[in-house]
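Following this message is one structure expressed as structure tokens.
Omission of a single protein chain aside, the complex is shown with its protein chains in their original locations.
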Amino acid sequence: MLNLLWLVPTFPLAGFLLLALCGLPKRLAAWVGVGSVGIAALLTLGIAVEFLGMPASEQVFRQTLWQWMSSGDFTATFALYLDPLALVMMCIITGIGFLIHLYSVGYMDEDPAFSRFFAYMNLFVAAMLVLVLGDNLVLLYLGWEGVGLCSYLLIGFWYDSPENGYAARKAFIVTRIGDTSMAIGLFLLFMHLGTLDIQQLMQSAGDNWAQGSLLPTLAAALLLGGALGKSAQLPLQTWLPDAMAGPTPISALIHAATMVTAGVYLIARTHELFMLAPEVLFVVAVIGVLTLLISGFTALVQTDIKRILAFSTMSQLGYMFLALGVGAWSAAIFHLMTHAFFKALLFLASGAVIICMHHEQDIFKMGGLRKRLPVSFWSFVIGGLALAALPLTSGYYSKHEILGATHVFARSGDTLWAVAVLGALITGIYTSRLIFVVFFGADKTHADESSIGLNIKLPLIILCVLSLFGGLIHVPLDRVFPLQQVLPHLAGTANALTIAAPFVGILIAYLFFYGKPELSEKVAANSLGKMLQRFWFSGWGFDWLYQKLLVNPLMWLVRANKKDVVDSFYHLIAWLIRLLHRLLSMSQTGRVQWYAAGIALGVVVIVGLGVWRQHLWF
Amino acid sequence: MVLVWLILILFLGGILAWLADRTRLADPRWIAIATILIDLLVLISFSLSSSSVTIAGQEWWATLDLPWIPRFGIHFILAMDGLAFLMLLLTLFLGLIAVLSSWTEIKKSSGFFHFNLLWTLAGVAGVFTALDLFLFFFFWEVMLIPMYFIIAVWGHENRTYAAIKFFIFTQASGLLMLLAMVALVYFNYQQSGQLSFSYFDLLGANLSGAPVFWLMLGFFIAFVVKLPGVPLHTWLPDAHTQAPTAGSVILAGILLKTGAYGLIRFCVPLFPEESVIFAPTAMTLGVISIIYGALVAFAQTDIKRLIAYTSISHMGFVLLGVYAFNSQGYQGAVMTMLAHGMTSAALFAFAGSVQQRIHTRDMREMGGFWGSAPKMGAIVMFFSIAALGMPGLANFIGEFLVLLGAFKANSWITVVAALGLILAPIYSLVVIQRIFHGKPLVPRDISDFSSREVLMMGMMMLITIGLGLYPQPVMETVGLVLQMGVS
Partner (left out) sequence: MISIPVEHGLLLATILFCLGLLGVLVRRNIIFVLMSMEIMFNAVGLAFITGGSRWQQADGQVMFMLVLTLAAAEVAVGLALVLQLYKKFKTVDIDVVSDMKG
């Protein structure tokens, strides 16, 4: 079974090729699109069963497909590497991917570009699988760029409107900034360690580099750049909210469950390197808490249902980065998994709401949908509970682990923990704000769930179950990561605060958005409130800052030089020559007498030169 | 002898195409295709059967050495190795694409057009195989003149200006090369007493005392004009923009490669020590080309002009790789040459077909074409993302290896060069956005690619993917040649 590993990315890829090249009718396109990922999921399941059945110490499998390129001392092979970490990611990608594909059949039903959508989706799944299975960093980079491309294609899927195209390009270019940093990191690693094979690289980094020395710090920081771009962390986070321009299943699959977690995966995959660079790890933790806090506040004031979820995704990714930063590796991956469950659920549920609302996304135009859309409502409640990490939901287990590990972290763990708990409080507020505004209150619409079929409801129900009980899954990562010295265990006040935070958040939201809505209006009305609201709404002004600092100067430079300033130098030469030409052609008067005079003068000069040459030359 | 035939077939085919058109006996397009196919056949069957000889510590698949003007030590030397073979393959393949891409475009004197096209190809084939410096210079000029006619006669609205600019730049730099060549031969004669233009004789020349650095510079400038590198690039946007589609395809796909080939074959091996000294400057020029080309490309509204500037950006990688002096840099440079040959040829062919359909190259007048021409959209999307260096496609292999090699040679310059990776999507994706996405300003239906165009693009796509996923055979073919520069 393990030898079939290569088939897992191959099936979605074949699906992509079929859909892209053959122009299949819609029904068949749906079968191919969903079926290819379904087969990949089944294969993954088989592989997982066999793999986990092996003794824990042997849980590594490598499959070399072909030699990709080899130049001098550099070699990159097309080889897949399976270990428990990759397996967890594979399960998430194919499992959740399959559910979302199934959902998409319903969601994209009326879209004329149905098969193009599935083609892109299949390509994405294939690329994401290559990313997590890649044995070397070049292959990982292939997947990394591949998912970025699919993200671009799918954000700009509805290409008629220029805003979508803009959002798509923004996503691609902002992540490309991170990718370039990562590429430079690869060059650095290769230059000093002579290989890009991940396992050898980690081995050799540990052997050759001292902890905290310059090179590992530099290399880790460069890789971190890539992770920040992909996972939408500060300061490369601005693309993710705009990415919501794509169809909702995309937001669920790419911008919540899988692609954006690639940064977390990268750091976890190269954790040996990061452990050699404690400074960088600390930066990871700090960036994590900053992002979770900033995007939490931003989510508080958004009005677009998908943007709220987008900012909450950034915030949850912040938790994962925090976990990585404090060395709680398995907790990060655990949260990655539970987050994939509940955030996919929330996005898909929001997609269902959006369909039922005929593509209305403003939450304040919704309201009282609780009775009208029961499936969506319960999905939202369950997803929201898990997102807010109420006890016994899946989110609780993973987030609790992270907060626990943070609390005992040696280096200002208290502060990090406090901020993270504040973040949890805010998570509670914005999640319940969303639910209260959309599903409770006055009934403003005539929506109903008749337009959504079983292929939409079924994935929702399965994800509900996973969101509730997914926390009980034991992630088999014990041998991948080093064991934590201090077992994270919160006790006493810290524990109580950690558990209480989301409840307090829900309470506040209840008060402001359900119990006494006039209270929130009052806060929003005073000048400080207005200012804060505007500031938060804009995502803390990052877009504005980048526009002023980077985009505008670049655009100015580009426009100023449209005519290519270098060419003006050659134009100058041409102009000089033309000037000379004009001067000389002035002597061509066409009058014989002038010419005769010229001849005479010439004779005089030449004779004179001959006569007085001694005085001239010698 | 096969080497002579490779070139001769093209010359003869050109004359035949002209005659056929004058006598109305046959369609010159088919004659051109047949000529190129026969030449391809000869080349491939030869490459399969060849055995290698070693001259000057280097393996050659075939050589031919005939006295030509013995008084001046000028020989008729043709030779082929892996690099030359790949370049010839690229030349003939893109020649085929060029004929196909101008299939319906050329209305007046089609025979003379195909004559020029084939003679350009013949000149290029000569450049890639000639190993006598004088002969090399001869072919260098041969490929220039028919190209001048192609631009000047069949070009677009500003063709005379572009053609003359192209001619002057190439001619002036060619003169520099000729001077450097003659001086090199002369100094070698002074040292060794042997008057010879032969590459093999000059390779080992010991030129102590001569102003060798200036000679190297003469060669370097001639090749960098052709490459082109900033700041010697300004002929290119005009020539590419004004040339007919086939002309742009050949210019971008093949003629630029002769500059890179010259650097690899002549400039570096003839002057190894000077080249090492010069390397930081050359790499800096490469980086400037990468960044500058990308920035100017982004500003353009004329689609052919935009693609032309991206060529400058991509060829900057070649310059960077060649002067990294390690096998990654070298092989990356050759891969970039091949990959850029495919993508730029495809994009120019696309630009030509758009111009033929809507009679403008201005992207501001386009938009929303995806709806009416999805095949065209998908294909152009493919080549755009190939051009921005998507892993799994040929350009990535080239650029990645170049940067990997260059990083070892000079880390800081390479870090700046890597910024080109950020700029590439900015200009590539804006093409897609302006032409295929959004809504058209003037609602117009553009007809999708015909099966001829799909066939032509399909071939290039297959090669791009093939080179991206399994570049190893190509890199092994190249491998041996480049060892020489790595000393």
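Residue numbering begins at 1 within each chain, and the chains themselves are lettered A and B in the order written.
Keep this in mind: a residue touches a chain if its C-beta (ideal position, glycine included) is under 8 Å from a C-beta of that chain, and two chains touch if they have at least 3 such contacts.
This is a predicted model, so every value here is computed, not measured.
Across the complete structure, the visible chains that the omitted chain touches are A.
Within the set A:492, A:590 or A:610, the residue that contacts the chain not displayed is A:590.
Think of the hidden chain as still there; on chain A it touches residues 585, 588-593, 596-597, 600.
The rule is simple: only the chains that are shown with their structure count from here on.
The mean-CA centres of chain A and chain B are about 37 angstrom from one another, to the nearest whole unit.
The part of chain B that touches chain A in the complex is made up of residues 230-231, 233-234, 237, 292, 295-296, 298-300, 326-328, 331-332, 368, 370, 378, 385, 390-392, 396-397, 400-401, 403-405, 407-408, 411, 414-415, 418-419, 421-422, 425-426, 429-430, 433, 436-439, 469-472, 475, 479. Residues of chain A that touch chain B in their complex: 20, 66-72, 74, 78, 138, 141-142, 144-146, 149, 152, 156, 159-162, 164-166, 168-169, 172-173, 176-177, 179-180, 183-184, 186-188, 190-191, 557-559, 561-562, 564, 566-567, 569-570.
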